[in-house]
Each structure stands twice: as C-alpha cells, then as structure tokens.
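Only a single protein chain was left out; the remaining protein chains are all shown in position.
Per-chain numbering from 1; labels A and B assigned in written order.
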Amino acid sequence: MSEQTPLLSVENLTVEFKTDKGTVRAINGVNFKVMPGETVAIVGESGCGKSVSSLSIMGLVPSPPGKIVDGSIIFKGRELVGLNEKEYRKVRGNEISMIFQEPMTALNPVLRISTQMVDVIRLHNDVSKKQARARAIEMLDTVGIPSPKQRIDQYPHELSGGMRQRVMIAMALSCGPDLLLADEPTTALDVTIQAQVMDEMVRLQKELNMAVILVTHDLGVVAESCQRVVVMYCGQIIEEGPVEAIFANPKHPYTKGLLESIPVVRDKKVPRLPTIKGVVPDLLHLPNGCRFADRCDKVHSRCHEVVPELSGCEIHRVACFSPNGDVQ
Amino acid sequence: MSDAIMEQGSSTVVPAKRESLWTKAFQKFIRDKVGMISLSVVGLYLLIAILAWLGLIAQGWDELLADGQMGPTAEYWFGTNINGQDIFQRAIYSTKTAFEVGLTVAVVATITGALVGSTTGYFSGTWIDELFLWLMNCLDCIPYYLMVAAFAVALADNPYAMHIAMMSCFWMGTARLVRGEVIKLKNMEFTEAARSLGVPVYRVIFKHLLPNTSHILLVEMTLLFITAIKSEVILSFLGLGVKDSISWGLMIAEASGEVTAGYFCNFFASSGMLFVLVLAFNMFSDSLQDALDPRKI
Partner (left out) sequence: MYSIPLLFGVTLISFVLMVYFGPDKTYDLLGRNPTIEEINEIRHQLGYDQPFFVRYLEYIKEVLLFDFGYSDSTGEKVTSILAKTIPVSIALQLPGFILGNVLGILLALFAAMHRSTWLDKLIMSSSVVGMSISYLIVIITTQLIFCSSYGLNLFPVYGWEVNSLSDYLYYITVPTISSVFVALGYNTRFYRAVIVEETTRDHVRTAKAFGHSASTILFKHVLRNSLIPIVTRIVFSIPFVIVGGALLLESYFGIPGVGLTAYDAITTGDLPVLKAIIVLTTLMFILVVSLVDILYRVVDPRISLK
C-alpha cells in the first residue's frame, strides 16, 4: 500500500449524550481513516452510532445533550475537535460537505433554490452574485437536473424528492469540498430514483476525486458504490476492510449475519428467512465484554469478560475473539 | 452461504417495562419541581374551596360585622370593607366561587368542544363540518361581552347565567383545536386500519381518534379554567357576573372605589389571591404540557 497521508483520520472518538436516565455513550473509541478520493461506507443498524460519527466530523453534534468527550478528528492535518465555531464554519460546506436523509425538508421552503445556492457559494468564495449564480447553474447541470436555468429560480416544493436531493448534492459540491459526508442520502427515495442518485454520486466522486463517507444500512448500495466498508455495532467498529473482502469473507459474526439476512433468490425454498436473533443491547445497560455476545452463536466465556479490540491484517480488521469461526 | 436457519432463540435481554404515554408523563411530571410546587398550591386552594363549600370556613363573608371601613386589625386580618364585612372571609369564600366557575366552565366547554371538534374533524369537508365552522365563525364575530350580556338578560334570575354564557363561548376554541388534531390523525394509517376492519364510524371517532387528543384536551382544560376565572373577574366588575355570592371580581369592583380613599386592603386581598392561583395554575399547565409532549419523551 502506498504511504499516502489520510485525508481524514478519526482516532478514539467518543461521544456522550446526557439523557433523563443517565449519560449514554453513542460512540466509543471509534478509529478509522479515509484516504483522498476514497469511498468509505459506514454500515450498521439504526442506533449504532453511524450518524453521530458523521455529525461529529462536521461539528454538528447537538451540544446541550451531546458532547465529544475524547478522541481526535484530524482533517488535512488539522485537528477539528475543539475547533472554534468561526473556523469550523469555514470548513463546513467548503472543505467538508454533508447531505442528509430527508430531502423533502432539508431545504428552506420560502427561499428560492438560487438564493440558497448562491448564498453558500458566496459564503466561501469571493465572487459576485452573477458569478455565483453561473456556478450554481453549472452544478445543477452536473447533477443532472434538466433545464437548470429555469429550475434554479423555483422553490423547493416545486421539485420532486429525487430532484431535491440532487439540488442538495449540487449545493454540497458547489465549493469543491475534499470530503462529502452522505448520511443515508437515498433512504427516503424510491428505489429507481435511489439508483439514479447513487450513480450520479459515484460519477461525480470519480470526476472530482472527492472522498465520500456514505452512511447507510443498505448493503446493496454499499456493494455497488464503495471501496471500503466500516461496520459499526452499538457505538463501536467491529469490522472494517475492502468491500470485496467483507462481502466475500465476512469475519465478524454480526457482519456474517447481516449479509446472510439480505433477501436473495434461492434455488430451494427456506421455511424462514435468516435473521440475527436477539436485540441490540440498551446503551444504558451495556454488558461487560463484547456487546454482540448475547446474540452470537460462536460465543464462549472470554467474550463476556473482555471487549475485543480491532485486530487482523492491515486492510481487513475485525474485533472478535473467534472471527470466521477460528478461535483466537 | 449456508442454509442454516437461525432460530429465534429465547432472548437473554430483560423486556422493557410497559410504559404508556400517561405513566411516562406522570414520571416526568413528578420530577418537575416547579410543576409539583404549583400543583400543591392549586391543591391548597382547592382544599380551601371545598372547605368553604362544605360550610366549614369563611361563612361570615356576608355579615355586617363592623361599623365601616377599617384597616387590618387583630380581629379582621385584612380589615373590613365599606359595609363592614370581613375582607379576609370574603377573599376565602371567593375561592369557592372561583373554582365553581372555573371547573364547571372548563369541564363542560372541553367536553362540548371535544365532541364537536372530533365529529367535524372526522367529517371534514362535508356539510356537517361546514355547518359547524360557519356557526363558530358567526359566534366569533359577536363580541364576547355582548354574548354574556344577552345571556345575562335571557336567564335573568339564574345565578348560572354567566357560567352558561362562558361555556357557550369557550367551547369553540377547544373544538377548533380538536378538529385540527383529528384531521391530522384521520390521515394516519391506524384510522385506515380501523375502518378497513369494519369498525363503525362512531367508534373510530370516540375510541380511536379522540383518546389520541386527550393530552391536548387536558392542557386545554387547564387553560380554560384560567380563562374562566380571569373572565369572571372582568365580568363581575362590569356587573355582568356573579350575583348572589362574592367573588374576587366583585371584591375588586368594590375596591376600585375604596382605593381612591386610601384603603388598599380589599384590593390587595382579592387581587393577591387571584394572582397566586392563576400563576400557580399557569405554571402547572406549563409543566403538564411539557410532561405530556410526545416529542420529548
């Protein structure tokens, strides 16, 4: 592997939330790196901490209940944790952009698309309104919005969900960021539109050589568009590696279970679709040892006592005492 | 890929305690110190009102006990008014009047509003809805005081004329609120599910939709209580309110004359008690609303 410096390096990130019932650790000691131009997927079920991870990178964790209590986020050599608001604002939308899950409500309904896009462009670039508008139209064209010159003066409600999400992508890319965080960008869209929007994103990513962190629970999308996968469970990373390796040879029992539960067309009918038994533990009452232990069929006594660390070869690591059936 | 079927084994996780909106709200409310304090203040007032109603205290509010206007003395803690009546007793007895007005108006107006609101909400867009909306808009145009005056004249000797007038005006606000909420709920899947299971319309409205508005209704009822009491003050002042009994409004009306002569007791006693009750109720209503807010749970 070439010795490239990572674009983004998250180390030992820990975020806590204060709730009525106590303090909860949404993510605990998360480590991962993203290389320039790479597409990394963060997968896991709802509540595993994947959204919190991406929000932390943007400095958008809602601050009265939430707080980054430990760890560092180094972006282009710069520490983001503890960065003051003024500096962070220069980064947001400019060097790192984020797009969210709900395109229907993400745009301001009373402002025109042109206003919203031009504002963002002029916020980070010293250009005139005309120039900003031209760039905005260019971006709309790039993301595949037909007749961008007319559409740009419309209001969000005049566009469909898929188109609104494309506008969001256009807005996110308008200042040429090095990293795009996409938090379940296609979950709220129809399957066919999903495919279109994802295709668009992959194409743009290649063209602009931009790194993308795609947060999703849809393994199908991951297989098609990402290079590396990070699997999260209960606030921790339990496996990470290249997408081919993970799909062909999942090492963690959870990853295995996830992959096996994807509905496929089979030769022989099965009486029941495979599932992962049990439920995710309550973050307020975490068990000692491995958090997946209660649901694991490869469990042995050590699993209940010690939390497994990520280990294994450099590109494909797993946090398990018996990955892929071999007892370590 | 193996064809292994993973059986749904017995879970080792303890199932969560069954919690409904009400138990959660209750627990949240108990932890709210401000809410609990205001609730106890209201409770205290209620106790006083009940005692007065049962005839155990403040029964001498009407009697002419002294010669005339007096400042506070050992015997009469707040002095007497111009007729020689004990202000303290009057203030205490007025608590009963206040609760009478507040409770009856709040309960009846809420129930009426809920019934009308849920029905028109369910049938929104049809003639039933249009009819009631038209009716409510019309009644809104008639100034509140005029309505009360009309009722006062129509039911000339009925001491509950004012109560009935208030009920006739206040139900509309609740009805509108419930209607809005029911329209939202009507479009949710559970309504569709109920209808497709063959649940008759009246049951859909009363067993499924209306209970889902109960948290709004409860808060609204507390607000109506407050509005009724405050309204009574102004109406009594204008002479359209309470007749045979004594209330804080009537006391303030008396006091406005006394104040120019320099006797402030009547004014302070009545406005003070009114203020504390309304404030406590307002804060209680706030805490209640916070506790019941489904988004915060």
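The definition used in the following text is that contacts are C-beta pairs under 8 Å (C-beta built on N, C-alpha and C of every residue); 3 or more make two chains touch, one makes a residue touch a chain.
Because the structure is a prediction, the values reported are computed rather than measured.
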Sole contact to the chain not displayed, among A:His157, A:Arg266, A:His285 or A:His300: A:His157
Among A:Pro109, A:Pro146 or A:Pro263, residue touching the chain not depicted: A:Pro109
Identified contact with the non-displayed chain, of A:Ala26, A:Val52, A:Val120 or A:Met232: A:Val120
Where the unshown chain meets chain A, residue by residue: 58, 60, 64, 85, 89-94, 97-98, 100, 102, 105-111, 119-120, 123-124, 155, 157-158, 168, 171-172
Missing-chain contacts mapped onto chain B: 134-135, 137-147, 149-151, 153-154, 226, 230, 233-234, 237-240, 249, 252, 255-256, 259-260, 262, 267, 271, 274-275, 278-279, 282-283, 286
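Operating definition for what follows: only the chains that are shown with their structure count from here on.
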Separation of chain A from chain B, taking each centre as the mean of its C-alpha atoms, in whole Å: 49
